[in-house]
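Input: one structure, supplied below.
Heads up, one of the protein chains got dropped from this complex, but the rest are sitting where they should.
Then we have chain A:
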Amino acid sequence: MIKLIPRNQPSKSMIALTPLIAVLLTMLVGGALFVALGKDPFAAIRMIFWDPLFGEHAFYYRGQILIKAAPLIIIALGLSFGFRAGIWNIGAEGQFIMGAICGGAVGLAAYPSDSWLLYPAMVLAGALGGMLWGLIPAFLKIRFNANEILVSLMLVYVAVNFLSGMVTGPLRNPDGFNFPESRAFQSFSAAHNPEIWAGTGIHIGVLVMLGLVVGCYVMLTRHIFGFNIRLAGQAPRAARFAGISPNRMIMICLGLSGALAGMAGLFEVTGPAGKLSTTFPLGYGFTAIIVAFLGRLHPVGIFLAGLLLAVTYVGGDIIQSQLSLPKASIQVFQGMLLFFLLAVDVLVMYRIQLLQRRVR
């Protein structure tokens, strides 16, 4: 029989090892899934995890990885603070969309400006839009005790509908033959977020992401705010005695994660997506939840996890085109990854003891 024995301390080695175990398990079971779909599992796994990095067309895919990783990592960094403190913002997708709308609207309003101030203003508006959208559940939680999980999630659907209202109404491209989409941001360079070095996929958002990884690392390990967050998560009662106001924590965590998600949305809409349209939401806000957990809510871990998930996104595109598998199969893969991670996480706090039958 197997028995779980609680550890006195969380196992340090397991904290680092379990994400790798989870990835391996996902590959195994994912391979079985591909067999069930009648595809060669080794080819599929290779296409997902290897080809984007080192395959024949990797020079193109590597840039794509950074493009996909930037929003995932930026959003996940924001979410990780709240998740540490037990504040569950799962509406990052909505904040991402609202950031794109608000920032994008500022840019579109200034069309055809060529001021260099425009882009910073758009980033600011995007972050503010996302922040305000994230503060709604925070306010309702503090003032009315409403569950932030449900409220933030409901706001995703509100944001999706708001987006379609915007692109069929005020933000529709006036020269666009009534298509439900905005003017392309490429059409005026002041509002465009271009690739800085051709072929690398590096745009402003990627650079901001790298800066944020460092910033969040410093904040979490060296700043009193990071300490307070960790305290509130690990010992809520102690945190209250130490004078940390839970309400302020809620405001800061939801506002911060909203602002980062909004900023990510702005980078996405002005860069890789190119314009506001109803097909703009790609589910990065939800995948970022997986990234945050897989990265152990730690900035460096999130950076690595974001790259990994970005690889699976690109790999998903590859298997979609080469094995003619539906796009959703990669979503299954990503969901599975979170599942296995949560499952093997038990090893961090508990050790497994095999009970031997006593022989008489």
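Assume contacts are C-beta pairs under 8 Å (C-beta built on N, C-alpha and C of every residue); 3 or more make two chains touch, one makes a residue touch a chain; residues count from 1.
As a convention for this text, contacts and distances are computed from a predicted model.
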For the chain that is missing from this picture, which UniProt protein name fits: "Proteasome accessory factor C", "ABC transporter permease", "Tol-Pal system protein TolB" or "Cytochrome c-type biogenesis protein"? "ABC transporter permease"
Of A:96, A:119, A:293 or A:313, which one is in contact with the hidden chain? A:293
Considering the complete complex, of A:11, A:168 or A:187, the missing chain is touched by A:168
Residue numbers in chain A that touch the chain omitted from display: 4, 6, 88, 90, 140, 144-147, 149-151, 153-158, 161-165, 168-169, 286-287, 289-290, 293, 326-336, 338-339, 342-343, 345-346, 349-350
